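Here the complex is missing a single protein chain, while all its other protein chains stay put.
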Amino acid sequence: MTDKHHDHPHEDGHEDGPDPMVARVAALEAVLTEKGLVEADALDAILELYETRIGPRNGARVIARAWSDPDYADWLRRDATAAIADLGYTGRQGEHMRAVFNTEAMHNLVVCTLCSCYPWSVLGLPPVWYKSPPYRARAVIAPREVLAEFGVVLPEGTAIRVWDSTAEIRYLVVPVRPEGTDGLDAEALAALVTRDSMIGAGLALAL
Amino acid sequence: MTDKHHDHPHEDGHEDGPDPMVARVAALEAVLTEKGLVEADALDAILELYETRIGPRNGARVIARAWSDPDYADWLRRDATAAIADLGYTGRQGEHMRAVFNTEAMHNLVVCTLCSCYPWSVLGLPPVWYKSPPYRARAVIAPREVLAEFGVVLPEGTAIRVWDSTAEIRYLVVPVRPEGTDGLDAEALAALVTRDSMIGAGLALAL
Amino acid sequence: MNGPQDLGGQHGFGPVAPEPDEPRFHADWERRAMALTLAAGAMGTWSIDESRHARESLPPAVYLRASYYEIWIRALEALLVRHGFVTEAELAEGRALAPGAAPLRVLAALAVPAVISRGAPVDRAPGDVQPAFAPGDLVRTAVMHPAGHTRLPRYARGKTGVVEAVQGFHVFPDSNACGRGEAPQWLYSVVFEAAGIWGRDAEPGAALSIDAWESYLERP
Partner (left out) sequence: MNGPQDLGGQHGFGPVAPEPDEPRFHADWERRAMALTLAAGAMGTWSIDESRHARESLPPAVYLRASYYEIWIRALEALLVRHGFVTEAELAEGRALAPGAAPLRVLAALAVPAVISRGAPVDRAPGDVQPAFAPGDLVRTAVMHPAGHTRLPRYARGKTGVVEAVQGFHVFPDSNACGRGEAPQWLYSVVFEAAGIWGRDAEPGAALSIDAWESYLERP
C-alpha cells in the first residue's frame, strides 16, 4: 500500500492525538441530558444490561438445550422466537427470531450487508468485524473464502447458505454438535458454543 | 447536514492548513527527476501543450466546420477520428473518436462512470465536475435531472441518449446549430460552441 | 438507496479482520454512544427505519471511513436536529441553548429492562390480506434503484429465486423510513443460487437468501 508511506494520519479514519469522537459524544450527551431528553441513570441501566446480562452466553444456552432436547430443537426450528423466549431471551433485536441448523451437508452463515442487524437478545452486541465493510461485502459473494479466513475450512461437498438479514428477522445458527459430547450436561455443552459458531463464522469447539 | 456543525476539518477531504498534496507531489517529483525517470523540461512541455494548445477551442472548430460544411459533417459522422485529425487534432485521449449529433428529437450526454474518460484532443482536460462522483453517479440514472442542474431543460418529447465511455472510444457531442446563424463564418460559429455543449451538458449559445 | 451501506459484493475493503478477545467496547465513548442511541431512540420519535436511513445517508466517504458507533452518533445527531430536539449550535457548543421539541416520552432507568426485553416487534395484523406467494413459488425481484430507503440489496435486484418461507406481515421500511407510514406487507424468505446472483464469479455450491417484502417480488 502506498498509503502508508506518507504522514497522512487521517487516511484510514484514525486521527493522531485525541479521538475527536470523545468530545463529540460527550457534547451530545451533555446536550441531551441537559435538555431532559435522556436520563443519565437510564444510560447506565442500558449499559449494565449489555455488559452483564445480554451476550453470547444466552445463545449458547439455547444451542445447548437444542442439542440435548430433541423436542426443544424441534420447537426452535418451528418457532424460534417462542422457544428462545422460553429461556428468558426476548426483546430488542431479537423480536423475530429464526434458528438455522447446520448439518454435515449444509453450513449456514449470517450477515447483514445493509447495516449491522444481529440477534442482540441471544448474542449481545455485534463484534466490529461483523459491522465492517470487508465482512458485509464478502460474506455474500465469497463465503467460502471468508470462512477460511476464520479458520473454517468446510469439506468441498458442504453446501453453504448465506442469510442476509435484510428485514427484522434475526438469525441464530445452530452449529453441529461436536462428536463425543454425549455425556455432557447443558452447562458443559454451552461452553463449547462460541459466539462465532452461532453466526456461522466458526464451528462449535471440539472437546 | 450534521456534518458541518462540529469542527471536523477532514470530513470532506479538505484539510486545514497547507494542503498535504503540495508536499506529496513535490516529493514525488523530486524522486522521479533525481532518478532520471522524468525530465523537468518534459513536464514543462506537457503543461505548455495543455495550457496553450489543447482545449475546447479545438472541439469548437470541429463543430463549426460540421455546421457549415455538410460533407464534413457527414465525414465526422462516419469517421470522426479522421475528420477531426483533418483539423490537426489527434492523439492522447482522442485516438478513437466518435461524434454524436444532437437533434431536436434526441439529446446526447457523455459521461465516464468508471473513471474520467474524456476527449482530451478536442476538449482538453476535463472539468472537476466531470470527474466527480455526483456527475458520474447520476448522469446515467437521472440525466434529465442532471441536465436541469446545468440549466438545460429539454422539451418533454426529446429523447436522451447517455454515452458511458467504458472503452477507448471518446465521444464528442455535436450540438444543435442555433437559429439565425446562417450568415456566420467559422470563427463566429465556433464562438457559440461551449465546452459543456460538446459534452451534452449544455447547448450551443444563442446569438 | 444505492448508498455506501449497500456493501454486498463490493470489492476493495481487504480481508475480514476478526480481533482476538475483542472487548465489548473499544473506548468509553463507544459505551456512551450505544446507550445514547438506545435511550434517544426510546423517545419514540423515529423508527428504526428512519434511523437506518439517516445512517446510510451520511456522505459515502464519511460512512466508509467511520467506525459503526461513529456512524450511529452522526446519524443520531442528524435525527435529533431534524426533529427539532437539538440544534447544530448546541451540538457544537456541548450545551443546551434554547428549548427544543418536547419528547413523547423519556426512558427512565427503571423501565430499561422492560423496554429492552419487550423490544419493538414489527409484525402487524394482516387482517384479510392474503400472501400473494407461497413456499416453493418462483419469484423475480424488482429492478429498482430508489433514491430513498430500501432493504432490497442491489445484488438481489432483477434476480430469480424461490420463496422458502412466509415470514410474517411486517412494517415496510421503504415507506416507514420517510414518514409515509408503516404500510405493512407480507415478508418472505427468498433463496437464490449464488450463480444466479454472481454469475461467472459465484462460488460453487453456495446459496443466498434475503428477506423480501411482497412489493419487491414479481412472478417471473
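Labels for the chains are A, B and C, by order of writing; each one numbers its residues from 1.
Definition applied: a contact is a pair of C-beta atoms (placed from the backbone, for glycine too) under 8 Å apart; a residue touches a chain by one contact, two chains touch by 3 or more.
Only a predicted model underlies this, so the values are computations on that prediction, with no experimental measurement involved.
Enquirer: Pick out the residues on chain B that sit against the missing chain.
Expert: Interface with the chain not displayed, on the chain B side: 12-13, 19, 21-32, 34-39, 41-47, 49-51, 54-55, 90-96, 98, 111, 113-116, 121, 124-125, 127-129, 131-138, 140-146, 149-150, 156-169, 196, 201.
Enquirer: Residue by residue, what part of chain C touches the chain that was omitted?
Expert: 1-4, 9-14, 56-61, 64-65, 142-147, 154, 157-158, 196-201
Everything below uses one rule, namely that only the chains that are shown with their structure count from here on.
Enquirer: Any idea how many Å lie between the Cα centroids of chain B and chain C?
Expert: Centre-to-centre distance between chain B and chain C: 39 Å.
Enquirer: Could you put a whole-Å number on the gap between the CA centroids of chain A and chain C?
Expert: 16
Enquirer: Approximately how many whole Å separate the CA-defined centres of chain A and chain B?
Expert: Here chain A and chain B have centroids separated by 49 Å.
Enquirer: Please set out, as single numbers or ranges, the residues of chain B touching at least two other chains.
Expert: 6, in rising order.
Enquirer: Pull out every residue in chain C that's touching 2 or more other chains.
Expert: Expected reply: 77, 91-92.
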